[in-house]
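Of the protein chains in this complex, all but one are displayed in their positions.
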Amino acid sequence: MPSERAERGMDILRQINPQSAQALFSELESIAPDLSRFVAEFAYGDIYARPGLTLREREMITVAALTAQGNAAPQLKSHIVGALNSGCTEQEIIEIMLQMAVYAGFPAAINGIMAAKEVFTARKANETDPA
Amino acid sequence: MPSERAERGMDILRQINPQSAQALFSELESIAPDLSRFVAEFAYGDIYARPGLTLREREMITVAALTAQGNAAPQLKSHIVGALNSGCTEQEIIEIMLQMAVYAGFPAAINGIMAAKEVFTARKANETDPA
Amino acid sequence: MPSERAERGMDILRQINPQSAQALFSELESIAPDLSRFVAEFAYGDIYARPGLTLREREMITVAALTAQGNAAPQLKSHIVGALNSGCTEQEIIEIMLQMAVYAGFPAAINGIMAAKEVFTARKANETDPA
Amino acid sequence: MPSERAERGMDILRQINPQSAQALFSELESIAPDLSRFVAEFAYGDIYARPGLTLREREMITVAALTAQGNAAPQLKSHIVGALNSGCTEQEIIEIMLQMAVYAGFPAAINGIMAAKEVFTARKANETDPA
Amino acid sequence: MPSERAERGMDILRQINPQSAQALFSELESIAPDLSRFVAEFAYGDIYARPGLTLREREMITVAALTAQGNAAPQLKSHIVGALNSGCTEQEIIEIMLQMAVYAGFPAAINGIMAAKEVFTARKANETDPA
Partner (left out) sequence: MPSERAERGMDILRQINPQSAQALFSELESIAPDLSRFVAEFAYGDIYARPGLTLREREMITVAALTAQGNAAPQLKSHIVGALNSGCTEQEIIEIMLQMAVYAGFPAAINGIMAAKEVFTARKANETDPA
């Protein structure tokens, strides 16, 4: 039975990026289910659930940090989706990437923009999906 | 004569952290004055001056990125001041640091908090300074 | 009242590096006490408390990672102490540092060795302290 | 004729990951054969050949460092194999990854787990290969 | 109308890697055209256009930095081409990669060599292209 912390974290994940969380948890199921639990409990249940920053602000700083670090493409794309789902516009995400050129260099900014482009394009394809 | 871009950048620097910009430019004067110019023109005149994010949001993502990278203590402290001057509360800065534990690990978060503590303490000392 | 997870984490911290944990928690008390709680609950209560690796092995991999990352000197020194308290010899710690030259370069290895030297020297000074 | 250091290094490589070393050396043959030599001589002949840590411990700290750095996926997978061949269990490798969440953040841990899953799956496929 | 700085930057880009710049600018066109402008104006028009280092030297230090950072493969490959176009030999590029083993570890050097091999092979295929 999931802990109260996990429930709280899952509620937040359902708001910001349910598909990505679902995909991650399925992947981890057979090898490290405790890592899914720590993601839900600690990352979302303990940290994102805190008052003091809005979810939109939390996703913005995560997108900034992952862009600057430049070595976690799957998580960056997942949080670009999360940022959009939390109220960021596409242009705001692009602004974050551009600013990271100042703090982490142009390659980090360019690779961030390319990740954003991929996410934005996939979302548009889904929206116009006739099915 | 400073370029229009430099003027625009300096205006922003005067809003967010005039003392720190002044100190940096003095330090660079004798060795690499063009770097001061690039900071004013590109970092602030081209990037921070853009619409699309508020200055408060720009400082928040900078604090997040520098905390996650963990190797630029002087700039992190300077942007903690900039975040406070742009409308962030101390608690919001602490929230950013805590969230970086999720994306860059606990040492990065702890060192970020220690930098914030140093900045907050220095500001309080100045405020209560009888002079 | 501390959670069961925090209690479990504190028990481990008392084994591996009580002084350093105490110092960290005192520093964080006035600014971010929740970070102390997360260190105790998540880092030690959830992770270090797991079976599957010995505490000595856990400290060895932490020393390796912090040496390779090269940007968290206070935490590196604290975990060198933790490694010694968990059963590592000084020579084993030096071997870890040397091996990091292969994966993170010579500067990381040299700076790791210098941190170890500082820790080893301070411990010897304490041991021979006549008081 | 290979140096004594290279021979010593190759002996260790044959124990821990002969296929991966073979593949690397074939790749480097036409472009930078001296790099193969330095890998054999310095990385394995000088460092891994040292007493003071077991091969299993050496592979564990390498897996930890590469997971924390998060930017060398081919080498991480190769050393996950090396760790298994040196006496680590799959569960011990997972524990290393989980612990890296504390020192390098959750994305590093998740990407480490995904690399491990890929390695474990490929090994199982080979074991049950009817040929 | 492009600024004088952009013109100056584009002139340099045309010398060192016109195809890669073209490809990047096409990619950015629909999502962040200002980033193309900043690349042309700041990176090339302000920095590469400076006297004091030759273009060959500028490409060499860029290849070194990107190899050491190890998290920007597209940019590394693009600057390996730029280094060759600025007067570096293939062997000089290999020497840079080998030296990075000392400062960033063997995985960084090996991944740099693999990027170089890919670039060198593609260029040879083009040269011998019967079309």
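A, B, C, D and E are the chain letters, set down in written order, and residue numbers restart from 1 in every chain.
We take it that a contact is a pair of C-beta atoms (placed from the backbone, for glycine too) under 8 Å apart; a residue touches a chain by one contact, two chains touch by 3 or more.
Note that the structure is predicted; figures quoted are calculated from it, not measured.
Of the candidate positions E:16, E:101 or E:119, contact with the unshown chain belongs to E:101.
Residue-wise, the contact with the chain that is not shown comes from B:43, picked out of B:12, B:43, B:97 or B:114. Although one chain is not shown, part of subunit A still touches it, namely residues 68, 101-108. For subunit B, the residues in touch with the chain missing from this view are 24, 27-28, 30-32, 34-35, 38-39, 43, 66, 69, 71-72, 74-75. Although one chain is not drawn, its touching partners on subunit D can still be listed: residues 38, 42, 46.
Keep this in mind: only the chains that are shown with their structure count from here on.
With steps allowed only between chains in touch, the distance from subunit B over to subunit C comes to 1. Common neighbours of subunit B and subunit E under the contact definition above: A, C, D.
Greatest Cα centroid separation from subunit C: this falls to E. More C-beta pairs touch across one of A-C and B-D than the other; that pair is B-D. Distances from each chain's CA mean to the overall CA mean are smallest for chain A. Averaging Cα atoms per chain gives one point for each, and the point farthest from that of subunit B is the centre of D. Computed from the mean C-alpha positions, the centre of subunit C lies at a distance of 25 Å from the centre of subunit D. Once the centre of each chain is set as its mean CA position, subunit D and subunit E turn out to be 30 Å apart. Taken residue by residue, subunit E touches two or more other chains at 38, 69, 71, 101, 106-108, whereas all remaining positions touch fewer.
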